[in-house]
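What you see is part of a larger complex, with each chain still in position.
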């Protein structure tokens, strides 16, 4: 079984059916088609607020294009040092923003804590043009370490941002997993808590290649569209991005897929626990970080499990990721296989 | 019938079948999968030379990422003023290259002529660091105006580039249409003529969303891969880019699709000629530019034809584009419909 990443999963049946259904006709290019025209309304209903939706094919594009409209070339973006934008997107943020600087800080299990954030921002010495002033805070929901911000926690961060006149961005590559875990309305952990824009991930959770920039501040739309075009992220056959997204959110597919991945993760947590692995920290989404002995790791690999060590958390820590298509019965059967 | 652009066409059956076939299994992410691993060999065979292939989802990305490795931030890119990179990609080239400047020049029907290019480059006054020195020439094959460089013409441009120590890049968004028209080996109008890199277009000609950067100078690969990642163009489910490309070139699908589009264009040229339209210039690929009266334009639109006026060529000039799925019988039937 492949627990290396949720990126190893294929697209889900609903997304495939939508692509298949849309395969035979001509349609206007660059977003002027009927499917693309439905995006704003569909997501406005989903979020219970008028939003603007700009789809792109990757999460890095969604994150960096969003930030290019939220921070000046001279500004700073506060984030957790484990943040994907800090650790996994090369020099993307500086490239798209024209030079803005990441200001990484710490926090338990990849989460920023409001009080710590407040102290961090307050503690940055403002030496005018010489230093870099924070202009935006970026949080990831669910985090890169598989934890989930509660509604209260996002609200508290939003309040700190308002106090310091900072924009709030959410990397939602695994937003579905977070909402499925919280069992809340998507508005509760986004715009109602002060989030200005989110990259609404779909690729990891059942799409082929699409993440949506969802703007709760629709005044950002024009700049985002300019930034998307010049960076080569405006697709000519734009409808295929739209198709994927519409299928992904229709009939709560996104939440069903995520709930499945989360449940599979819980099942795997049980199995591994019985084998002697212990949680490195709580597994609240579809990512599981456990401590275990090298012997156990070897035994799991011999049994056909694929997963990565996670040395930044310790030499005895390993990551397992489940996806919408992870077979839970097969996980449970591991109890027998592993003995 | 929709002649507005080849971008209005859907993906072709072969590409769809490949995507469908690849839908159900897990596979490594970010290009470590088995399909992606076939790309270099497949295209090396196609071009009869060892090449490196880096797929991206759009032509603008393919063009601009390529140029970022061919020109310094201080350099210039000579191109026709009608070039897509000059007219249709916003400020993409400056963005990806860190500031390089387009140096547009003229030529008949969007083609650079070797002798004119030589004079243009020779005539650029070199004032050292004050002025911008050309470092690269970019040509489009087939051109934005539907003309095609002959083998001799590309060779002549390649020779000028060597004389002036310039890189040669080819925007091949409609490369298939050019090769189908020339009925030549793809090597004849690329690396054998001195082309360093090409954006090998597939999206307009039957794919969903993929163009391939093909590097004849494989030493550029590492920089291209860095530029792709930081600009958000490395897909996590990379295999879907590979799948499309492999299906697109297998069994000459790319050439069959292009030959069909070219033939449809010829058929349309005949039909419109009978109605009194005249060629603005030769239609050698899948784009047709004609002069006609406003009355004829209105009559065509009333008959259900969709197409654009092309004011940069004159107020009486219109563009028609055919694609892999254009129905030639339906075009021929226009003779009856239009009377």
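We just call them A and B in the order they show up, numbering each chain from 1.
Basically, contacts are C-beta pairs under 8 Å (C-beta built on N, C-alpha and C of every residue); 3 or more make two chains touch, one makes a residue touch a chain.
Since we're looking at a predicted model, the values are computed, not measured.
Every protein chain here is a copy of the same sequence, 2 of them drawn, and the whole complex in this file adds up to 4 copies.
One rule holds for everything that comes next: only the chains that are shown with their structure count from here on.
The angle of the rotation superposing chain A on chain B, based on CA atoms and rounded to the nearest 5, is 180 degrees.
Between the CA-based centres of chain A and chain B the separation comes to 34 Å, rounded to the whole angstrom.
Per the touch definition, chain B reaches chain A in the complex via residues 2, 4-5, 7-11, 16, 19-20, 22-30, 56-65, 89-92, 95-96, 203-204, 208-209, 226, 229-237, 240, 325.
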